[in-house]
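Just one protein chain is left out here, and the rest sit where they should.
Per-chain residue numbering starts at 1, and chain names A, B and C are given in the order in which the chains are listed.
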């Protein structure tokens, strides 16, 4: 089980307790906590085909446990509602037909109350199962899956609220000391050579993180911090979005077709650049990492800066310390935007949390990769084309969710996720 | 004021009372009645660009009174929320920018509660104004406008629910005696000649109903009832949707592009044809009028039958009796689908209510038509191209709303409104 | 037979000769004349789905005679190439499948030489048939059809050349005396009343021109000339394309979606407005009629001018003189753009030729209209929805082709045809 960040979850009895049950309850509760600030209306609407309603996330994660654990394993379990399989299956072809993804926002029935009842009922059955001491094989997958959807809830709500003329805040802004300028980025050197990447050890990981395998790396270096809004403003002011020489061909086509001129949630106002965040519309903080940029933009920025993005192997090889960083703060007053780098350390900073970091690596199977048998084999493998890998997690990623070997992936034009970048370069 | 269908609305004092105020309250209350069976989620979602969320209808009709009556007329009136103009303006260019129509379903904020508070506040101010005895010039337009949106609420909810895998019912089905087969349609003959159409008299009408003007009509005849589902089944079984010879060129292209094979809400099941209605999924009743057909389909049916559709002048000239028919039954148990023709009268039946009847007339300005000055001049005139006229009202049209001169209009491919048809032919 | 404009076509023998054969030869020869300035490449390419390659026009008009005259009537006639039916059928569902319209430009085989051989062979058989003295029932339809395609050849080539960075001229510009400013338009009054429109007499007409029928007209007046480029410049300069209050709702959406700011072929250059024409890129002549405007633009202009467009009945009732005007000049030096009005007459000028004149009448069937039986019944009737009527012919319409009752029709957004407008207004 990944390291837990939440205190006080040990059993009152003091004995070993039932760790699986505790973790199940903790994860499931966090999802409800995240939904709590939202009205039934907020939770029902879909703002674009890539995003899903919160209510759908609530039901889909529940359906995952019902379908892959309760149905096969819970003796005598009766399905809650046969029609939910159609409504809340995401993309598992092996499990049957489903609501077309772009139409998830049409699901006004079942209502939020019924979906909450569905969650309660499945939780009851799952807890019964877990109390028996059994730890189903797919339990940890179901929990990691739910954690991914927790992050999606926040991504998707931000996207929805960003479409609103009212620019509502999901959560009040924390007392936001604007960051001090971080100064020039430093560089950390790596000798490369024949290294190993991919998940090691016996803990849980997604199938796409393995097998662990050798990779040859040339000497390289990584910037010791993420690219900031201040850096990005310099790029904009130097014509970054108007000069094709920095852009991949597809990226430039996108810039022109969509009229891109800044990161997804930036708006130019009379009072300067502002940014839509989960705390509402806020002034852009030059010291904070730039967020919601696409791979195309990240590539163009790197070209403008005369550098490049790291490969995922370079990133992972460099990230061999404890997984520490600013992940999702589920408390009602927590900050949900990336924060300026603090202090001036001796090495890489902001490697985990804050923002997912684009790599220049296409999302491909590792040598020897085989998807699992059955429906869960569709979890990751079938998306291994056309997307790029991001590493490190973000300020909306649940704590304990990440690993050094963790591979996130998105299409190069997408930008509604909490994505940023760190520069790299060839070594000496 | 159009004839009222609701009893008991006279003032208790016995004196003349305040008819304008009474009517205002009655219309506004009916909208809330129609929304009552719907959850906040049902009221927030938009199922297609042509449809709007119920909540948006609730707010937009309110904004209409606020913008066109309270702002100019109520002394010292303070606007409820300046941002609502952007959110709830439909298409009035003269009043400013607005939420793009296809994105009305993204308005989760303000929530339903806030919109209801908006309604209450505007009602309060309107009642104050009306209690003063004044009858603002645009009052009746605002009320007729709200009645149109009442019908839209039902059209749009049916469309939303028809997208649902659960096929929910907006209202429980009434004890539905399936109709007796109506038998062959009879014909009623008209001599034509130089007649007059268009609104006459001093009562309220929309601007597009006038000026009253002369039209020359050749002799013609009209079927004495609407085309039924049974008639339509014969058309389907004779290859109606597979034989291009019956179709307008654009209609045939639509049939092929969209794979049309039956009216919009029909579904072929193992148990035969069923139809999605406001009472849920119901067996198709062969005796009831066929509903939710496009102009293209109506034209093709008429060609198949060797007849034609009437012109709007033919229809109006024939419709010179009292406006009687089955209009919206707002009571919680009322039927919201068209009913089979009853009895065998001596003349035209089902002229009003039941279903809007397609005419072969393009929606054009009448001779001498001039749109009103100001924003309300955009009400009807700017839509006078590309659409076809429908006449007679439907079972979802509020009672008292219709006139013989009433012109409804839709694009020839649209079918989510309550549209049906009556055959016509040249006279002897 | 319509009045002929070409001299010297009478038979040398002095006897009555074979008028059908003469006319057949004359029409067929004009098509080849029109194609002559074009390379095989020019004739093969399709510049948009609405347009067709010249080669396709050459073959399609030939296929029309082969299919509707030679096959049924010529004893022992053997089809030239069975595959041509698929390639060169335009839209006759009754005759079978066909090359999708947007893909006509992919027909590189048969080559132009083969298509010319096809024409020669069909001409030979047609002449044999006509020399026998027979005049097939559909001959005049086939010839009128070919004349329509002659106009289409010029429309389509202009569209193709207008896409070219080289702005090639189809024909050298005639010595173009720039017109003198025509001054303010005058008005001609009509009393209206119960009039008749539609084709009268025994000559050929298209089916959509009848039956002749009564129409009631209120008093009206027509401008005595077409709207000029100078008039249009005033509209542009007064913000015509930026002010929604003049536009139909659909028209305004089009203006914004397509970025319209001037007629289709106008280009703003450093040297002022220029216009792409069949004589290449030319300065806009303020005295000449404005061409290549859509119905949406014509409507907006009329609204801006405080007038309206005429109905087709008003136009036809006013046009009861001889059909005289500047039609297609097939000679290699002839002018192929509309010319400034000349002189100052006592009545309506520019009623025929120059430019098709938009009316505010939707293209609908006349009372009593029935399409012909068989495939040619598809000629006009199946397009009677969504389009608007234009009257009067243009400088690219073959002479002798027009009648007062002639109804042309296009969609309200289209503008690649030679369309202009004449203002109308209600009478005293």
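To be clear about the criterion, a contact is a pair of C-beta atoms (placed from the backbone, for glycine too) under 8 Å apart; a residue touches a chain by one contact, two chains touch by 3 or more.
Computed from a predicted model, the values in this text were never measured in an experiment.
Peer 1: For the chain that's been dropped from view, list the shown partners it touches.
Peer 2: A, C
Peer 1: Write down which of C:106, C:128 or C:180 is the residue touching the left-out chain.
Peer 2: Checking each option in C:106, C:128 or C:180, the one touching the absent chain turns out to be C:106.
Peer 1: Just to verify: which one of C:34, C:74 or C:160 makes contact with the chain not shown?
Peer 2: Among C:34, C:74 or C:160, only C:160 touches the chain that is not shown.
Peer 1: Can you name the residues of chain C that touch the chain not displayed here?
Peer 2: Residues 39-45, 47, 55, 83, 86-87, 99, 103, 105-112, 160-161, 163-166, 168 of chain C touch the chain that is not shown.
Peer 1: Could you please point out the chain A residues that touch the chain left off the display?
Peer 2: Looking at chain A, the ones touching the missing chain are residues 91, 93-94, 194, 213-218, 244-245, 247-252, 295-296, 299, 360-362, 364-365, 367-368, 378, 382-386, 388, 412, 426.
The definition used in the following text is that only the chains that are shown with their structure count from here on.
Peer 1: Could you say which chain's mean Cα position falls nearest to the mean Cα position of the entire protein shown?
Peer 2: B
Peer 1: Once you find the CA centre of chain A and the CA centre of chain B, what distance in Å lies between them?
Peer 2: Whole-Å distance between the two chain centres: 47.
Peer 1: Averaging only over C-alpha atoms, locate the centres of chain B and chain C and give their separation in whole Å.
Peer 2: A distance of 39 Å separates the two centres.
Peer 1: Measuring centre to centre with CA averages, how many angstrom lie between chain A and chain C?
Peer 2: Roughly 60 Å separates the two chain centres.
Peer 1: What are the residue numbers in chain A that touch two or more other chains?
Peer 2: none
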